[in-house]
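Submitted below is the structure of interest, expressed as structure tokens.
Here the complex is missing a single protein chain, while all its other protein chains stay put.
To keep things simple, chains are lettered A and B as they appear, and every chain counts its residues starting from 1.
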Amino acid sequence: MSGYLEGILVLLAVNVVFAYGAFLPVAAGQLNLGLAGFAAIGAYASAYLSNTYAIDPILAILLGGIAAGAVALIVAVPVLRTRGIYLALATFAVGQIVQAALLNLEVVGGAAGYPVTAFIRLPTIAAFAAGVVVLVALLFATRFGIAVTAVHDDERVADLMGLNTRAFQVAAFTLGSVIAGIGGGLYAHHFSFIEAQYFNIGLSITIVLYVLLGGTQTVLGPLLGAAVFTLLPELLRGSANWRYVHFAAAVIILMALRPQGLLTAAQIRRLLGLDRAALSRERAA
Amino acid sequence: MLGQQFINGVMLGSVYAMVAVALTLSIGVLNFLNFSIPGLFMIAGMATWALIHAGVAWPLAILGALAITAAVSLVVERFTWRWLRGAEPFVPLVSSMAFLLLFEHLAIAWWGSEMRVLPSLFAGTDWRVAGFVIGVPQLVGLAVSIASIFGLSLLLKRTSMGRSLRTIAEDSDTALLLGVDVNRLVPVVFALAGLFAALAGVLFALNYRQVQPFMGEAVGLKGISAMIVGGMGSTWGAIAGGLVIGITEVLSVGYVGANFVDIAVFGLLLLILFVRPTGLFAGLPAGRGGI
Partner (left out) sequence: MTNPQPILRLDRITKRFGGMTAIDDLSFTVRRGSRTALIGPNGAGKTTVFNLVTGAVPVDAGQIFVDGRDLTQMPSRKRVRHGLARSFQNVRLMPHLTAIENVMVGQHCHNGGLFGVLQPVNLWPGNRWRAAARAALCESGLEQYAAATVKNLPYGVQKRLEVVRAMMAQPRLLLLDEPAAGLNSAETEALQVLLGRICSSSDVTLLVVEHDMHFVGALCDAVVVLDFGRKIAEGSPAEVRADPRVQEIYLGTTIAEPVERCHVARSA
């Protein structure tokens, strides 16, 4: 496989992982604009572990995810007390603080960046991405998926039905951060060099865009969004600058025409014929 | 030295204050965090440069930049607000982020990504007062920003349009019941926000004489900070917040590293969001407009 193609596919897999990290809180009705910060924690923690203690990179990446999740859990409780715009801004501030802190952390290279010695290739990364997709899809086929959607749709009613809405929000936020941390670790161990500047607000925004474009109501939305918007620019070619222009224009137009994203749950049910069966039975009755 | 930096901080703060006013207007009235505002700021700055560079007289260039930016803001309104009401609450926010991205990269395609330098229009007009250097554009900038914010609050308090806007800010459902034509007023909010972002961009361009396509990001972050410090939805809070952030920035960059400043500034923001989400100066309920 050519290096170019492998590079694209690795980026695709990493973006898919990131997208699921953003999807979990969005599914619970929260916008995490600090996702890049948690990805950075995962990247730096795993790189530090594999560099310093020569741990197997796969284990290091998983531990990096746990580190990101632990930080998320600590900030979740105060941050998630805020709502709406306040929540978006609070998560944004957390992301900025993480980035600024890493820029000053000399053990991991500070502003000069941090080389990573261990190296993983596409198959490992693709396996991780597939694992994340399958695990999230399984999770959303449990009562957890119903509960999180209920919290998203109507927090007050969910509370009156006995759901611990805060616990579900904290869980979604934390799990999403674990996944983002894993994505960061994958990135670090393939591209062999990380710098804090990469994990900026722009990255957080792009990932959230993947999710909203793909669709927030179904577990397949983030996969579609990340895939389309990683691969499409490659097909369009052109300079990096024009790719951004196309991407941004596509976001604006798509959001205007389909604010619910490309894929919706109702659509999938229609595709599978579930809704139609219901309707025809209704007509027969 | 310290006094001079204080003066510089005030000047920078007045730019932040105007960006914060633009942000706070759309949050106060529409409860919408409009990320395109840093992009509008950049458009105004770049347009000022481009028009002057093309030989347009500077007063006309300024007017042209303001008009272009306000018009672009109305386009943003079309795509972020009007079409998207009723969607997932953060979809307009995300669309406005895409506009920021779009503006930046269109500007690169158009003008290139390098730093552009404006001619010095007011060379030799610096005032020296008690050993401090005060540039005329700086002074004019401060005056303009305070005057325009004062004008805005008069507009909101005294005119019937302002009263309608404040009704929407308090409760858009009630506003509908009272017969306020929300659809007609929303473009006004966007035009005003665009105008403030544009004023900030023009002042920045004339004062610092350097523009480039990414100039909006740092200023946008500072504007958001100023808005949070001052209290979301409060115009006078935005001025106070802008000055606090501007002065803190100029003073601290000299004494501690810029990165530690970021940690401190964003840490402070987080703290304010937790313990006093209404900002340090305003006493208004969260999420509601206090203009």
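What to note about this one:
As a working rule, a contact is a pair of C-beta atoms (placed from the backbone, for glycine too) under 8 Å apart; a residue touches a chain by one contact, two chains touch by 3 or more.
Note that this is a predicted model, so its numbers are computed, not measured.
Contacts of the undisplayed chain with the visible chains, over the whole complex, involve A.
In the complete complex, the residue from A:Thr124, A:Thr149, A:Thr174 or A:Thr230 that touches the missing chain is A:Thr149.
Taking the complete complex into account, A:Val157 is the one of A:Val157, A:Ile253 or A:Leu271 that touches the chain left out. For chain A, the residues in touch with the chain missing from this view are 138, 140-147, 149-150, 152-154, 156-165, 217, 265-266, 269, 274-275, 277-279, 281-282, 285.
Keep this in mind: only the chains that are shown with their structure count from here on.
Our note on geometry: chain A versus chain B, Cα centroid distance of 30 Å, whole angstroms. Remark: chain A residues 31, 78-79, 81-86, 88-90, 92-94, 96-97, 99-101, 103-104, 111, 201-202, 205, 208-209, 212, 216, 241-242, 244-245, 247-249, 251-252, 255-256, 259-260 touch chain B in the complex. Only residues 27, 31, 33, 79, 83-84, 86-91, 93-95, 97-99, 101-102, 104-106, 108-109, 113, 221, 224, 228, 232, 257, 259-260, 262-263, 266-267, 269-270, 273-274, 277, 286-287 of chain B touch chain A when the two sit together in their complex.
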